[in-house]
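What you see is the complex with one protein chain gone and the rest in place.
Chains: A, B and C, in written order; residue numbering restarts at 1 for each.
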């Protein structure tokens, strides 16, 4: 089993566009800022990276830029999941060649009614068998309408090339079920800052959090507080960050996250169509939320 | 505002039946056992009490039995929610006369599409206005397919006769949102043991937990650990109890809970029709789960 | 098997309230109007009758009023479903004594996760065994979040005291599945005017339609057109009625239905709390919809 340690905080970074084209310089300059904050690494081409809107070619170029913009010790994780097993393997290996160290592989979901346990186990097993880099499973029912059952995760966790799972539903009961059936070196990652404190307390290794695009230090501080046993401090910061997290995820989505980035010194910019940018009204609501949380 | 302190663990107790009739002696003898465990009080006629299967008359008799079977210092909370506002008030006041100290009032839900914020605020305000005892809101989307929004809870929390809320979806993010908008004397209660540790850590006052029908001491220990700052011990016990909790709630429901009670020295018995008792196969699975968790 | 013929249109009538009390005189005067329209019968205490807001005593009184207000040849169907099997039997037989000729029995649903095929078959079988009048199954997932599977309906359809089913989801594919597995004398009833034409065309016996509270003649005309093979006329009237039907069901619910009744010469009045009456804005939208459909 590869020696992969995901203890820490990772932002699933946004992909910046200017006039609909990937803005590689903005990507690099954002990464420069993030890399000064104590983040453990970056997830590139996750859901918040609008991966479904990028061509295969663009995806590889984005990985390349991220790898060269980040210091060596920053772990670069590439979102490489596609609907087909074959395409997932090819994208994973292409990203590995460009320097990605780990692949985040979302559950295929279009034919949801047939994505039962056997199909999931087959898919992830074949992908893990043929991937040059280790695999992180990715459970995100908000987008996929699919949930990986605990017994499926248990079986997959035995594969030497599957090293963890990002759980983005925020269901702490489910996190506990996963923890109960995987080994201690399996990296269970909280996938939403809405339950960062809750997930870390129950035993998760770290977090991959949209919120850490705009509030990396606060996320890291919650992480550190839990590691050091300062639960009361962690609890308070968690509650303070909740409204910001809900704004940049459930309420305003990626357009809101990018708007918040623009307000906080990063380059956010417009998402790709069909995602519409945050309206002026939404921007002003987001600004207020950032101010109340003392990020602005 | 009434001086109500819900810090502690409350089982939403089952209602025992023999040949389809309420078995008051079994109810009393179960209560006798529970009252020796350190529980703070009892919730009678909650969802696990099959309240939807009891007549108005039966409900009042059950409250009466519970009040007389329990010591004075056990807080008796009555589930009194009905679909109509008027019926809810009448049932609340009838239970108050029989000695219930608090009323747990579920969100009305049959006409779900019209149970919007204004309807909820009106319903709970009128109920609280006219109730002889304080009100605990009850959010249980698993059964009602309705979720109380944070801003609705915020507004209702100002009512002097609304003293708390039981949240049974297990959504720790939502618990945080509620906490962010209510005062510190508002009793937010974890409504499922699946997130007991998570809910208490984030700031809930206590728990109303199906699991505490069969594992009261373990639930109390998790509660005590958190209060005393023994987070690691709390975490471990939480994980150990998870499979039992899932068995007596999501997987096998009330029939499973009653079967587990029968195995653990309580009187469980059959639920009322149309709930069917746990099958032999289910019973044997439950037994195994109790054994693995060292409850048996 | 009882000789029950449900070919025709039945309104699931609203229950009128004045100051929160059942207004029996208004109920009788509404019935007088409906009975002049060619309707086959009346469904009393259905979902549109706010049955969940009435006490057992009130329910029986409402049935009594309906039975005496309607001519002998109007078939009076009572909604008698309760969560518990026992209560359903008692209410059914009480309504039978007051003159109801048939009972509409909704699927129990509160403990939805345990309302599997075996529980459904047991519930309806026991109810049908012990009921003095024949039973009509009632599938209404909008309110119950439960759908009766075709094989469950098939098995129940063999019971001599189960004479039909009201299907209110509007799923015409499901109607077809039901038709494929029941005998030709099993009365399958379209439960929403949104698919009245579609349901009758595929082979339903008749309709139990909220819309027929306010547009009985139009519903009857669609029924007659289909019976006489005038499909094009039926189609046109169906499309013309669709906006009205959606207004008095999905969009504005019972408050909207009652508001429309007030505009069309019936007594609608306010629903019971927690249902709030249609707002002025909603009333004006409803008025416009009625005008466009030429009902006003």
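Heads up, the rule we're going with is that a residue touches a chain if its C-beta (ideal position, glycine included) is under 8 Å from a C-beta of that chain, and two chains touch if they have at least 3 such contacts.
Values in this document were obtained by computation on a predicted structure and should not be read as measured data.
Asker: Counting the whole assembly, list the visible chains that the omitted chain makes contact with.
Answerer: A, C
Asker: Check the options C:198, C:216 or C:269 and report the residue that touches the missing chain.
Answerer: For the chain that is not drawn, the touching residue is C:198.
Asker: Out of C:79, C:108, C:170 or C:206, which residue would touch the omitted chain in the full complex?
Answerer: Checking each option in C:79, C:108, C:170 or C:206, the one touching the absent chain turns out to be C:170.
Asker: Out of A:7, A:36, A:86 or A:158, which residue would touch the omitted chain in the full complex?
Answerer: With A:7, A:36, A:86 or A:158 as choices, the missing chain is touched by A:86.
Asker: Of the residues listed, A:132, A:181, A:239 or A:275, which one is in contact with the missing chain?
Answerer: Of the listed residues, the one touching the omitted chain is A:275.
Asker: Counting contacts across the full complex, list the positions on chain C that touch the omitted chain.
Answerer: 170-173, 176-177, 179-180, 192, 194-195, 197-198, 201-203, 229, 231, 235, 238-239, 242-243, 246
Asker: Suppose we count only contacts with the excluded chain; which residues of chain A make the list?
Answerer: The list for chain A reads 20, 47, 52-55, 83-87, 108, 110-115, 118-120, 122-123, 126, 142-143, 145, 250, 253-255, 272-276.
Methods note: only the chains that are shown with their structure count from here on.
Asker: Which chain is the middle one, judged by CA centres?
Answerer: B
Asker: Starting from the Cα centroid of chain C, hunt down the chain whose centroid lies farthest away.
Answerer: Result for max centroid distance from chain C is chain A.
Asker: Using CA atom averages as chain centres, what separation in Å is found between chain A and chain C?
Answerer: Comparing mean C-alpha positions, chain C is 49 Å from chain A.
Asker: Residue numbers in chain A touching 2 or more other chains?
Answerer: Touching at least two other chains: none.
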